[in-house]
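Dropping the structure in here first, questions after.
Only one protein chain is missing; all other protein chains are in place.
Note that the chains are named A, B and C in the order they appear, and that numbering of residues resets to 1 at the start of each chain.
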Amino acid sequence: MTVNAFNADYLFVFILAAFLGFQLIKKVSPLLHSPLMSLTNAIAAVVIVGAITITGEEGATPLAKTLGFIAVFCATVNLVSGFMITDRMLKMFKPRGK
Amino acid sequence: MTVNAFNADYLFVFILAAFLGFQLIKKVSPLLHSPLMSLTNAIAAVVIVGAITITGEEGATPLAKTLGFIAVFCATVNLVSGFMITDRMLKMFKPRGK
Amino acid sequence: MGVFVPFAAIAASALFILSLMWMSHPSTARRGVRAGEIGMVIAIIGALVQHEVVNYDLIIIAMIAGAAAGIPMALLMPMTAIPQRTAISHAFGALAVGLIGAAEYYKHAHPEYAGGFIMWVLMFEMLLGFLTCTASVVAFAKLQELMGSRPVSFPGQRIFNGAVALATVVIGATLAIDPTQTWLFPAFVALALLFGILLVIPIGGADMPTVIALLNSYAGLAASAMGFALGNKLLIVAGALDGASGFILALVMCKAMNRSFANVMFGGFGKVIAGVAGGKDDRVVRSASAEEAAMQLENASSVVIIPGYGMAVAQAQHKVSELYQALTKKGVDVKFAIHPVAGRMPGHMNVLLAEANVPYEQLVDLDDINPELPQADVAVIIGANDTVNPSARDDPNSAIAGMPIIEADRAKSVFVIKRSMNAGFAGIDNPIYYNANTQMLFGDAKDMVGSIAKELSGGGSGLH
Partner (left out) sequence: MGVFVPFAAIAASALFILSLMWMSHPSTARRGVRAGEIGMVIAIIGALVQHEVVNYDLIIIAMIAGAAAGIPMALLMPMTAIPQRTAISHAFGALAVGLIGAAEYYKHAHPEYAGGFIMWVLMFEMLLGFLTCTASVVAFAKLQELMGSRPVSFPGQRIFNGAVALATVVIGATLAIDPTQTWLFPAFVALALLFGILLVIPIGGADMPTVIALLNSYAGLAASAMGFALGNKLLIVAGALDGASGFILALVMCKAMNRSFANVMFGGFGKVIAGVAGGKDDRVVRSASAEEAAMQLENASSVVIIPGYGMAVAQAQHKVSELYQALTKKGVDVKFAIHPVAGRMPGHMNVLLAEANVPYEQLVDLDDINPELPQADVAVIIGANDTVNPSARDDPNSAIAGMPIIEADRAKSVFVIKRSMNAGFAGIDNPIYYNANTQMLFGDAKDMVGSIAKELSGGGSGLH
């Protein structure tokens, strides 16, 4: 899975995603800046995919398993609580006619 | 250069670029829709890079050279006139105090 | 050099993105053009230094010839011809894409590519490229009035078109599955070219702007497909940006006309409707002279000018600008109300008025001007018709019902400058001409606006 040489494709994806991120976030109403923070927090917990690989892959050393286990735990806490809190906050935003 | 198998990376790049394109174009003021058309037109003339490869590459057949030659010509017309006309149009847009 | 090429692609992509980003506002738009140009130069250098490329003479000749054709085109093109220019440049771009696809096809016409990903992508790319090419040529011919702008129809049209489409796809698929059947290839190209023509001839000339935007988006898609085939991410990005742009502009136009894509492509709009306005000629039309109009404008405190296609036809933008200047000098507050589909392409009025030195802050969008119109003393409609037709708002049976309009009829009084009582693009009657607060100023827009401006600046020589 890992790569030992610089791959320009990745830079491509990064630049596109960064531009897109700026455009998207700039359009978020200030009204929602708090839920936005917790949402992006939850999304960043996608590092769990790396943690899963490390923990579960064939020939993982005990050390790797331990580190991976903690990482999976941390990421799960973040993603579960991140999405749930965001939703809890957003549920509270009501237009005039309730 | 060419690839014979589907490469998911390309789809990645395409999707990101398409999202980004939508976000960017939606923000263009209607004031500038005409120059926008000619600008994107010029940008699309970047297919010239494909045409250059085909025309100039080692072992190009006469047919490939002919097709490539025309393609380079067409793309050059577009990019030169596209950028120039866009600029000509934009030069005309002046704020109040001239 | 092995590293330069990918970095060139990344740098060029980023610059193209910045280019569109800066296009969002007139104050940064020219910087956007610079960014695009630099991106293009980087991309071309990146292509030239590839180690596959060994032969430069043909490339250089083609580029010089292209520049020699492109530069005068860019310098001499009148602004009123912008829609046609856009059409013909799509034809050029799409042709390039198609030809590159053809060359790639011949390079890969070997059994080992049979049914491979690249073959399918190439066929798709060529289909889009060639059909966009001829379709754009037809659109050009209609706009340039080289051919009639009426929709062309013949018996069995749909069946015939369907058959051509089917044949193109079947032959394309056959070639993708067995690329060695090179004898089929010319047929594929010919059918794709034919299909492009068939696609556009049944569409009325005035729908061409929407068609052009859609073709723009096809051309972008084709470039992206070429990127997939060549493994070139820069082409994928540039194509996607182009495709998104065309698609959104087409969407904007359709929304501003309250029509669907399908209706534009297959509706045969502008075919049947003619002389609808016939019957009720008992309605009264009030007409006025340039002097009367000038007097009333002079005494107004706020005036809204609503330009339309007629201003472009008459090339009246400079006279309109004179009118604006004369009124401003007299302390009248003048704004321009710009409908998104006024004229014949998106942003048409803005470009013309900018050409004539009207500051862009005075050009106001539909949504922003409508709330102000009831407070306006005078609305001056210059060669606009459908875009100010109140029946779009009031008459649910109208052909343009639901189309958002500039509500000129809400102004305290209205002047309409046009040559006759004829209908506009949609071919329907406009009740605003019969309103009690409307006065018609019959005549060519350039002449009429010129006379009013002359009156306002002292009635004298008109030179100032």
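By our rule, contacts are C-beta pairs under 8 Å (C-beta built on N, C-alpha and C of every residue); 3 or more make two chains touch, one makes a residue touch a chain.
Model, not experiment: these values are computed from the prediction.
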Shown chains that the omitted chain touches within the full complex: A, B
Hidden partner chain, residues of chain A it touches: 1-7, 10, 13-14, 17-18, 20-22, 24-58, 60-61, 63-65, 67-98
Residues of chain B (touch criterion as defined above) contacting the omitted chain: 8-9, 11-12, 15-16, 19, 23
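Going forward, only the chains that are shown with their structure count from here on.
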Chain A and chain B, separation of their C-alpha mean positions in angstrom: 34
Intercentroid distance (Cα basis), chain C paired with chain A, Å: 41
Contacts with two or more other chains, residues of chain C listed in rising order: 13, 17, 21, 233, 237
Numbers and ranges of chain A residues touching at least 2 other chains: 9, 12, 16, 19, 23
